[in-house]
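For this view, one protein chain was removed and the others were kept in their places.
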Amino acid sequence: MSAEVTLTIDGQQVKAVAGEKLLFVALNNGIYIPHLCAIAEEERPSACCRLCFVEIEGLSRPVTACTQKVRDKMTVRTRTPKVDRLVKTGFELLLSDHRLQCRTCPKNGACQLQMVARERGLKLKTGRFKPLAKDIPVDHSPETFSFDAGRCVLCGQCVHADQNIARVGAINFINRGLKRKIGTFNNRCLRDSPCTECGLCVKACPVGALTFKT
Amino acid sequence: MSAAPVQEYYQKLQEEARTKSAAQKHLPRVRVGVATCSIAAGAIRVKEAFEDEIKAMGLEAPVIDTGCMGHCYAEPQAIIDKPGHPPICYGKLDEDLARRLVKDFLVDDDPCFEFAMAALEPNDFFPTFEDYPRGVYEKKMILGQCGFINPEDIGDYIAQGGYAALAKALEQEPEDIIREIKNSRLRGRGGAGFAAGLKWERCRAAESDIKYVICNGDEGDPGAFMDRSILESNPHLVIEGMAICAYAVGAAQGYFYIRAEYPKAIERVRLALKQAREKGLLGQSVLGSEFTFDIEIFAGSGAFVCGEGTALVNSMEGNMGIPETRPPRMADSGYRGKPTVLNNVKTFAYVPAIVRNGSAWFKSTGTPESPGTAVFTLVGKINNAGLVEVPMGTTLRTLIYGVGDGIPHDKEFKAVQIGGPSGGCLPEAMLDVPIDFDSLKEAGAIMGSGGLVVLDEDDCMVSIARYFLEFTQQESCGKCTFCRLGTKHLLDILDAITRGEGTPESLDTLMELAEDVRDGSLCNLGGTAPNPVLTTLRYFRDEYEAHIREKRCPARVCSDLILYYILPDKCSKLCSACVGSCPTEAIYTREDGIKAITQEKCVKCDNCLKACPPEYLAVIKLSPPVLPEQQEGVKN
Partner (left out) sequence: MKMPEEEREVILSQVGEVLKDFRLSRESLIPVLQKVQEKLGYLPVLAMEKVAGDLGIPAVDVFGVASFYNQFRFNPPGENEIKVCMGTACYIAGGKIALDSFERRLEIKEGETTADRKYSLERVACVGCCTMAPVVVVNDKVEGHVTPTRVDGILLGLETGRQNEGTGRDGEGRQNR
């Protein structure tokens, strides 16, 4: 079933294996699409960050590239007015809930949010939306790393690392809605959780929420 | 499949049930509506009064629990069925009236027509429900037995032909049933209106030994309760529909997903399942056939988003109720990764009648694209609130003025909100829109959950939009960016507008963001959450502008934009009803005896306005919140 397909992304002919996810096909071919939550090996992507929108010929609305399986003769455009509008809004929404202090952030220069801004010419500002106050203390309790929930974008990369790769089960999403966050059992600090400090979650975090101590 | 034994088995069941009910025919019977709504209105006390009095009088007359007839404005209700009289329905009962009915009617033969609502059979003395306008416009396909049969006695259901459709179905090939349902064009009543037959067909075709049927009784719309009412009033109808579906798609296990806030519904469904098992209608070899099917109940834990199919499945699997991306579709991979049919309570409720009477019968009601009936919880500023069932294609005007008997207190109609938090508000000019899936969608509302709220001149559309958005914002699962954060910003903007802090730009941002949340969200909670905002912006933009430009709430609802004022020339110096009513002692008596309000103390609770006697009506609300004294520049 690993038939090869040919698709067109932004006018560029690309070969891929049928069933692969469009996002990774594009990335592997040097075509950038903003993304935070996608995990290559997940069969059913969480698709929660809502930044990887593209337009596919034949579909009336932009769709997320991380959920689309590539098909032969698929024609994809990564930049259209509709796509740009959604990406801009999604990006501004994420920033409105983010402790925006790049200069003091350990991830400065390597942050995926900065990457999106650079690639898409977006400002690192909340724009139309007023910042949602966030005054959450940083958890410095582990010896090797820190967790700053105020910078978390809820992509779920760390949960995947903890639960499916390290198989520890120290962290997960807790609460619902606006209160949703990455947490431990009964909101304990990480040192009092089963965390083994393997560091996989820190490496997985695309932003400055989980960072190694230096 | 051996056909004859099934019929034989069923005939025997039905005979038993009929013999049992015939044995009681000579007795007078009192059926008291006991469902969540009526219990709240005091039905239990009324029922006990009937029982006590019947005992005291030494009568033999069973008092039977039934469900809800849908006439919620007249709860508690009872039907008295006395041989020699037509069955008569009485409304707005209390204990005294119950006792009086026992004495005057059961003992003395005076049916007390002055308290009667309607008779249930045509007769020469008293009109029936069909003789009222509401009865003319209504057509009951699934609510017909609600309130009349005893939901706690399967015999009642069987005696009236219940489970005959299942027996008939078991004699057919599954494919025939699916074809019939497809031909009937039955569309899902849970909101989106997806063709039930197609869903079933896909699930039947999916390759798997194990398949599931799930009934969605999550009913999260904060203003709708017909699913609960059906489960409480006629649970076997839904069970029968699910069993037929299971047979058609090849499932052996079914689930009721019912919200834990509906204890009465859970209790009655649990009892119904037990009775159905005892009669051989569920379990191994249903009705003596080779078909095996059973149903369990899963109690949802209170999260609106769990009504969404993938979230519902996640929660049944012991996880947070978080929606997943589709495909795969549920019919291919649903509960435990197996092919699953998920339908709404009402969708299943139509199935027995369609199987019994055929798809042509079903299609003879309603419109070609949306056949059948529409069931609504009709509430708000309406005279006859309750559950209504009308043919699809009925106009909103007929529903509101014909069935619901219009707006109380001579107020002016302003809008009708359809479909709850995912729906929209339609103005007067749209009242001739026919009620069907596609027309409503075109108008910007959706059929949705079936909540239908009538709003009048005293309702502020910005505040209504804000109310629904607050609901969805709180109920967002929080997974995806647009819904989690987008609804929060929408709410904040609306909040600012209702406080008079909106700017002309905020309307543009509101509109843009609403569209982006609609298009960018992962599931339909976020996808439909902006509808109340988008429709009010479309049809009631002037109200938004009044809030922004004039700091005025035209309906005088938004508390930051109003103040309470006592008209000096209307106030009777002698009365002080308002003074006592005020919880914060904000009202004082001026030297001339006239009452006045200390604005700083006023918490805008509305008490004084309600307390002021109708002959004076001296308390009014002003918007924008400027005192007449200040307006004229005169100091008091």
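By written order: A and B. Residues from 1 in each chain.
The rule is simple: contacts are C-beta pairs under 8 Å (C-beta built on N, C-alpha and C of every residue); 3 or more make two chains touch, one makes a residue touch a chain.
In this text, all values refer to a predicted model and were calculated from it rather than measured experimentally.
Visitor: Going by the contact rule already stated, which one of A:142, A:156 or A:183 would touch the omitted chain in the full complex?
Guide: Counting the whole complex, the residue in contact with the absent chain is A:183.
Visitor: Which residue among B:5, B:133 or B:222 touches the omitted chain?
Guide: B:222
Visitor: Which residue from B:14, B:36, B:233 or B:481 sits in contact with the chain not drawn here?
Guide: Of the candidates B:14, B:36, B:233 or B:481, B:36 is in touch with the missing chain.
Visitor: Just to verify: which one of B:112, B:195, B:210 or B:299 makes contact with the chain not shown?
Guide: B:299
Visitor: Taking the full complex into account, what residues of chain B touch the chain not shown?
Guide: 35-37, 39-41, 72-73, 75, 220-225, 228-229, 260-261, 263, 267, 298-299, 301-303, 315-321, 377, 379-381, 385-386, 417, 420, 451, 453, 455, 459, 464, 467, 471, 477, 581, 583, 603, 605-607, 610
Visitor: I need the residue numbers on chain A that touch the omitted chain, in ascending order.
Guide: Touching the chain left out of view, chain A contributes residues 163, 168-176, 183-186, 193-194.
FYI, only the chains that are shown with their structure count from here on.
Visitor: Indicate the whole-number Å distance between the mean C-alpha point of chain A and the mean C-alpha point of chain B.
Guide: Distance between chain centres: 40 Å.
Visitor: Once bound in the complex, which stretches of chain B touch chain A?
Guide: 303, 320, 324-325, 328, 473-482, 484-486, 488-489, 492, 509, 512-513, 516, 519-522
Visitor: Of all residues in chain A, which touch chain B in the complex?
Guide: Residue positions touching the partner: 44-51, 53, 61-62, 64, 67, 82, 85-86, 89-90, 93-94, 96-97, 128-130, 132, 154, 173, 175-180.
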